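Coming up: chain A.
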Amino acid sequence: MTRALMSSALMTSAPVTSAPVIKGTRRAWRWLALALALTLLALPGLLPMPASAHETSLGVLELREVRQGAYMGRWTMEPAFGTARIDLRLPRQCFVQLPQVLCGKQGLVGPITVGNLGANMSAVMIRILPMTGEPHSYTLTSANPVATVMAAGAPTLGTWLDLAPTYINYGIDHILLGADHLLFVLGLIWIVRGGWRLAKTITAFTIGHSLALAAAAFGLIGVAERPLNACIALSIVFVAVEMVKDLRGQPGLTARYPWAVAGAFGLVHGIGFASALANLGLERNLLPPALLFFNIGVEIGQLGFVLLVLALIAAHRRLGAVLPAWGAVLPAYAIGTVSSFWFLGRLLRMLAAT
Partner candidate 1 sequence: MNIRLRQSLQRGGALVALILAQGAAAHEQAGVAGGLVSGFLHPITGLDHLVAMVAVGLWGAQLGAPALWVLPVTFPLVMALGGVLGVLGVPLPMPELVIALSALVLGGAVAVRLRAPFGVAALLVAVFAVFHGHAHGVELPKAANPLAYGIGFVLATGLLHGCGITLGLLTRWPQGDRLVRALGAAIALLGTDFLATGLRML
Partner candidate 2 sequence: MTPPTMTARPWLLALVLLLAPGLAEAHIIAARLGDFYTGALHPLTDPQDIVLWLALALFAGSLGPGRARWLVLLMPLGLLAGFLLQVTLGIGQIGALGAAGLMVGLGLLLASGLATGLAAGNRLFGGAVLLVTATSGASNAAGMAPEANATLFAAGLASAGYVVITLLLAAIVALRWPSTDTSGTAGWRAIVLRVCGSWIAAIGLMIGGFALKSLAGV
């Protein structure tokens, strides 16, 4: 499929003069269309994809103070289904008639919420730009649909604590929807099996992705999203290969140094987490607490998943419901197939974008 894509790129750049070339171009285009259609059909449909889930459903509303207590509202990023259906509710003293918002002497201070977050829209960010002082951003999700706008002044401990539920929940959602991250963790558990070694491995993965998440969120490292997603898929292919090796009695890198592999790939996955946070467009002075709480949420989700898998493994042992000898490699091949499929799909997307 990749070859078809490459050839099509070559064909289109060639001058279209003679009939055979046109014919070849058409055939290549047909291949490309087929490949793209298959990818588009399969990727968002089969399994939840973190990137696409968050990209399409976000809306950003900017409220700029034009005179004391009066604001002009503008959608700087429109949610996928338009702005008309959004049920925006501002504090009581505010009179909303977008684009105008009149809040009187008190100003825009108090709870803001979007009543119909859900089905198609996972998050709305509201940026408030007062005449004096710093601009502020508030992220509303269906889990935390209410944010409280505070009076002007430096962010206090209270501000930070207000952020906690929003970002912890956002982190939990992100890891639960990140089938690729979960599949990688599943592969690690499969190879390391359990006990103290597993605890060390999961800790290494956690440290790795926390470091990378922080570095990426503060802009120390920047990686384009599409190649990164392909890399994440490739890391799962790697783990699947290691699972097969392990079954053949050739302990691979993961079996010997699980913490090193987990830590190294944790770096890659961490940058992936950061791109989800970056989509929310947070201001810098709120970034550290948001990062912290987002990461806590990711760890909560990950720990829950690990505990569930361990409980299921114990349950299978107790029931004697284990795979027969001929089927022992099936899970490895299943993980490998799915992740290879993701890798090829993401590679195609990456190449299609360039």
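The rule is simple: contacts are C-beta pairs under 8 Å (C-beta built on N, C-alpha and C of every residue); 3 or more make two chains touch, one makes a residue touch a chain; residues count from 1.
Candidate selection criterion: all candidates are chains of the complex that A comes from, given by their letters.
None of these values were measured; they are calculated from a predicted model.
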{"item": "From 1 or 2, the one in contact with chain A within this complex", "value": "2"}
{"item": "Partner candidate 2, residues of chain A touching it in the complex", "value": "45-46, 48, 53, 117-119, 122, 141-143, 169, 173, 176-177, 304, 307-308, 310-312, 314-316, 318-321"}
